[in-house]
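Removed: one protein chain of the complex. Kept in place: all other protein chains.
So that you can tell them apart, the chains are marked A and B in the order they are listed, and the count of residues begins at 1 in each.
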Amino acid sequence: MTSVSVQHLDLSFGSVQVLKDLNIDIEEGEFLVLLGPSGCGKSTLLNCIAGLLDITGGQIHISGKNVTWAEPKDRGIGMVFQSYALYPQMTVRGNLSFGLKTQKFSRAEIKERVSRVADILQIQDLLNRKPGALSGGQRQRVAIGRALVRDVDVYLFDEPLSNLDAKLRTELRVELKQLHNRLQNTMIYVTHDQIEAMTLADRIAIMRDGFIQQLADPYTVYNRPTNLFVAGFVGSPGMSFVDGKISGDGSTFTFGNVTVPLAEYDGDNTASTSSDVKLGLRPEHTTVHRAAIEGKTVVANLELVEALGSESLLYFIVEDQRISALVDADEKYEQGSTLHLEFNIGKASLFDSATEERL
Amino acid sequence: MSDATVTLEGPSGPKPKKYFTRRNLFLYGTLIIISAYYLLPLYVMIVTSLKGMPEIRLGNIFALPSNITFEAWGKAWNGASCTGDDCGPVSRGLRDGFMNSVIITIPSVILSIAIASVNGYALANWRFKGSNMFFTILIFGAFIPYQVMIYPIVLLLGQVGLYTKLGGLIVVHTIFGMPILTLLFRNYFVSIPEELFKAARVDGAGFWGIFFKIMLPMSLPIFVVAIILQVTGIWNDFLFGVIYTKPGNWPMTVQLNNIVNSVQGVKEYNVNMAATILTGIVPLVIYFFSGKLFVRGIAAGAVKG
Partner (left out) sequence: MAHTKRPSQLFRNMAAKIAAIPMIFTTLVVFVGCTGWTVVYSFTKSKMLPKKIFETTELFSIPTPSWLSDGSLDFSYISGIATKNFVGLAQYERLWNSDRWLLSIENIAIYGICSLVFTFVFGFILAALLDQKIRFENTFRTIFLYPFALSFIVTGLVWQWILNKDHGLQQVVRDMGFENFNFNPIYDADIVMYGILIAGLWQGTGLIMCLMLAGLRGIDEDIWKAARIDGIPMWKTYIYIVIPMMKPIFATTLVLIASGIVKLYDLVVAQTSGGPGLASEVPAKYVYDLMFASQNLGQGLAASTMMLTFVIVVVIIIPSIIRAFGGKKNHV
C-alpha cells in the first residue's frame, strides 16, 4: 500500500521554479532516501511533504489522505532536523512531551509514550536534563525521540546525522537501521552522504536541480546508474570516466590506441546517438596485473598511490586519461611503474556523451 | 644548525616585558587625557551641586566644595520656598516631572516592547504578502525627521481626545519606538534556527503557542536590551514631551530645561546642576549597571538594515 504519494508537485519561489512536476510514491514501511548535492531540492521536497512549505501545484497524499493543504501537525508525520532543533529551555522530557501537550493528550498517555520512547532510544537517564547539557549524539537521539512519541505512520529525517562527527555518525546510522527494522514505519530520509544512503535505504531517489534522476534500490543505483550524474555522485572512491568512441555495431570501445570489446556489457550497446561515449569504470572493477594478458589487459602507467588502510587506490594514466583501481593494501606497487589493467566490462557503464544517459 | 648540546646562552624563557615603553606611554597617556575630557562634566555637575551659591560666585568651577551642602539638591527636588500653586511649574521642583516621567515611561516601554516583539516575530517567522513592504517603510520611517510628522500628530491626537494627556504621549512613544524595536526583535528571531520553529509547527503549536512557549523563553536577553533602549530613550525625550503635554504633565526633561533656562529670577547654578544630575541619574544608573547589554542594545539599534 502506498504510504506517501507526491503527484505533479510544483514549487516556485517567485519566478524561481525549485521543483517541477515531481512524482514519487513511497510504499508503507519503506525506507526512502533522498540523495543529492546541496541545492538539489531534496530538503525542499521533504519540507513540502511535512507541510512546512506551501506548494505551488500538485498534490500530496499521506496514508491515503490528501494533505496538500493540511497543517504539519495534521499530516501524521514526525520530523527530525539536522540541527536537532531541540527547545533549549525545556528538559528532554519537556521536549518529548511538548507536541503531545499541545495536542491535549492526557497526562497518563504522555507519560506512557515518553517512557516507551525513552526505552527504545535508551535516553531514560537524560529525561531531566536540558539539551545544553547533552552531547551531540544524545541530542540527536532526543530529536529522534521527539518524532517517535508522536506515534505516526511517517517519519521524516532532514540530514539528521550531518552535524555529528564521523564515528558517531556511523553508530547512529546503525541504530537508525535497527529502529526501522523494529518499527517498520515509513521513513523518508534526506542526506548528501551516499554511504548513509546506500546503507539505510530500501530505495534511493537521487535528485539534481529539482528533478529525480533515478529512483531505485541501492544495488541498481550503484551498478546501473541511469546517467553520468548519478554514476559520478554515487560511489566512493568515485567512478573513472574514459572518453572514447563506440563502434557502429556497438561491439567495441576505442580510446587512443586501445580497443576494449563490449561483448559482456550489461545494457544496450547500440543505443548511442553518436559514436562519442564515455566508459564508466568503478575502481574495484579494474584488476591490476604485473604482466600483460594478451587481449585482456591494457598498458597503464601508475601515477600515484593513495593508501586507504585496508586497500590502496591506484591512479593510472592510460592514453592520457586517468583510471583508478582499488587493490589490496598488501600489494605493493612502485609509483611510476608500468602495469596492466583488466576491466570488468560486465560491471561497467557506458554513457552517451551527448545525452549523458546510460546505454 | 647547532649541535645537540643545548647551551643556555642568548634569549631563553619568557620574553621580558617592558611596561614603560614609548608605545604604552603614548597609548595610556592619550586615553587618560581623553577620559578627563569625558569625565569633566560629570565632575563639575557633582561639585557644583554640592556648593553654596556664595562659593560658586567667588570660586572656581573645578574646585572641590569647601562646605558640602545638599541644600541645592533639596531645592531642585522639592522646589523653591514658594507658597501656593501660583509659583507655576518652574519653581515647583522636579518631583512632579519625575513622577510624570515614570508614568510616561513605564507604560510606553511595556506597550512598545509588547507590540514590537510580536511584530518582529511575525516578520521573522510568519511572513505574509506585503509584510516586507511594511517593514521597509517602517525602517525608512525611522529616518524621517520628527519635525515632518509632529503637527499632523497633534491633529490626530486631538481627534481622539488624547492631546496634552499623558496617554497621548505614551501612544507617540510607542509609535516612534516601533521601527528600532521591530528591527531589533526581527533580527533576533531571524537568528534563531528556523528548524526550531519548524519542529514546533510539526509538534502542532500555532502562532501564539510558538511565541510564548518557544521563542519568548529563549529571548530574555534581547528583551533586556529592548527595555534598556526604551527606558533610556523615553526618559531622555524632550521634543515629544514639550509638544504633546501641557505644563502639569511635563516629563522631567522639559521641566528641567524650564527650571534652568528660566529667564526669571537669579540663577542658582548649584540648584541647576543638582536638577540636571537628578534628571540624568536614571539613565546613568541603567547604563552603569547594564554594561555590556547597553552596548549591545545601542549597537543593535544603531546598525540598521
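Couple of notes before you dig in:
Just so we're on the same page, contacts are C-beta pairs under 8 Å (C-beta built on N, C-alpha and C of every residue); 3 or more make two chains touch, one makes a residue touch a chain.
Just so we're clear, the structure is a prediction, and the values are computed from it rather than from any experiment.
When you scan B:199, B:214 or B:260 for touch with the missing chain, the hit is B:260. Touching the chain that is not shown, out of B:52, B:65 or B:283: B:283 (per the contact rule at the top). For the options A:66, A:236 or A:270, the residue in contact with the chain missing from this view is A:66. Touching the chain that is not shown, out of B:50, B:72, B:94 or B:122: B:122 (per the contact rule at the top).
Interface with the hidden chain, as seen from subunit B, comprises residues 27-28, 30-31, 34-35, 37-42, 44-45, 48, 56-57, 60-62, 88, 90, 115, 118-119, 121-123, 126-129, 131, 134-135, 137-138, 140-141, 143-156, 158-159, 163-164, 174-175, 178, 182, 206-208, 232, 235-239, 242-243, 246-248, 253, 256-258, 260-264, 269, 272-273, 276, 279-280, 283-284, 286-288, 291, 294-295, 298-299, 302-304.
Just so we're on the same page, only the chains that are shown with their structure count from here on.
Taking each chain's centre as the average of its CA atoms, subunit A and subunit B sit 55 Å apart.
Those residues of subunit B lying in contact with subunit A across their complex are 193, 195-196, 198-205, 209, 213-214, 217-218.
By the touch rule above, subunit A contacts subunit B in their complex via residues 47, 50-52, 71-73, 77-79, 81-89, 98-99, 102-103, 143, 146, 150, 158.
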